[in-house]
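A short worksheet on the structure shown next.
The complex appears here without one of its protein chains, the remainder shown in place.
Chain lettering (A and B) follows the sequence in which the chains are written, and residue indices restart at 1 in each chain.
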Amino acid sequence: MAAVDLPLPGAGARPGAGPGVIAVDVGGAYSLRVFDAGLACCGVEVAAALRRSTALAVAGEGRGRTAPLNVFVVAGTVTDKLAPFVLRAFQDTPQPRRVLSFGACANSGGPYWDSYCVTKGVDQFIPVDVYVPGCPPRPEALLEGLALVLGSPGEPR
Amino acid sequence: MTGAAPGGGPPARSRGVIALLEENCTACMLCARECPDWCIYIESHKEPVPGHEYGGATDPAHAPAGRGRQRVRNVLDRFAIDFSLCMYCGICVEACPYDALFWSPEFSYAETDITALTHEQGRLREWMWTVPPPPPYDEGAPPPREVRGHIP
Partner (left out) sequence: MTPEEIIATVTGGLPPAVRCEADYHGVMLRVPAGHWLAALMFARERLDCDFFDWLTAVDEAGEGFSVVAHVYSLTGRHHVLVGTLLPRSAPRLPTATGIYQGAAWHERETHEMFGVGFDGHPHPAPLLLSAGFEGHPLRKDFVLAARAAKEWPGAKEPGERDVPQARRRLPPPGVPEGWRPS
């Protein structure tokens, strides 16, 4: 079986800095920086999607951004114990930033909606711009979600 | 990933979204009861079946003994699946006795508003047009019993 080359936090990331940062270059018209909080199984699908980032075909108008858009992807179940750290990681995400909730657990608690320790959706404490449904969503669904993020207005100023 | 068609795209039997064929649904509530996420919302009411006022007979004098009452049927008012909760387990598709729910491989329905992830009847019917035909039977398999002419 071929070894899988998963993206690692790039040079310049401080140890323990938080989620890995992957730069996604989309043909020069716009670029995204994806901060993946891969909390559970959905994190594997995000890693699979971002490996193929050079093949990202984004439908929608390019915005000609000069600064990259920072997308904070929450992929996986958010437990009540972990929620403050997810919030910290979101607050550390530099502007301009968007939040993409990936998978049923991050959207609404998903299969663990009735659990005693699961936060029912990451939108309970951070503002979410795009929700990608699935359990887990396909890697292609993340790329479609990122396309939707590019058109989203972001947090109200 | 595994089994993807050459050139990309999900395999035909992958679980992307659930489609509803409303004509087959009798509002029996089995899918809503079996769903582990409680994400299927059904509302229905009863309506009399025209032409069956007396259990099939046209006047009370000829009604079958003990069964001369108005036939009623369930009419679906609302059938919604909340895909923000759905875990794509397929229990509803398997539990449905009337084959009203189908898997479709479509996966691009991300939204900016979480309430838009609850798909109502109209949208669930739209997914029906993306449901692939069932896979062919294996060689040597017995013929399907539900096809006319095959029942011995």
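Assume a residue touches a chain if its C-beta (ideal position, glycine included) is under 8 Å from a C-beta of that chain, and two chains touch if they have at least 3 such contacts.
Here the structure is a predicted model, which means the values were calculated and not measured.
Chemist: Hey, which of B:40, B:100 or B:124 is the one touching the hidden chain?
Modeler: Considering the complete complex, B:40 is the one touching the chain left out.
Chemist: Name, in rising order, the residues on subunit B that touch the hidden chain in the full complex.
Modeler: 26-29, 32-35, 38-46, 72, 74-75, 77
Chemist: List every residue of subunit A that touches the chain not included in the displayed model.
Modeler: Given the touch definition above, subunit A has residues 79-81, 83, 113-117, 120 touching the missing chain.
FYI, only the chains that are shown with their structure count from here on.
Chemist: How many angstrom between the C-alpha centroids of subunit B and subunit A?
Modeler: Taking the mean C-alpha position of each chain, the two centres sit 33 Å apart.
Chemist: Going by the contact rule at the top, pick out the subunit B residues touching subunit A in the complex.
Modeler: Its residues touching subunit A are 1, 8, 10, 14, 16, 36-38, 82-89, 107-114, 117.
Chemist: Any idea which subunit A residues touch subunit B in the complex?
Modeler: Subunit A residues touching subunit B: 48, 104, 107-111, 113, 121, 123, 128-135, 137-141, 144-145, 148, 152.
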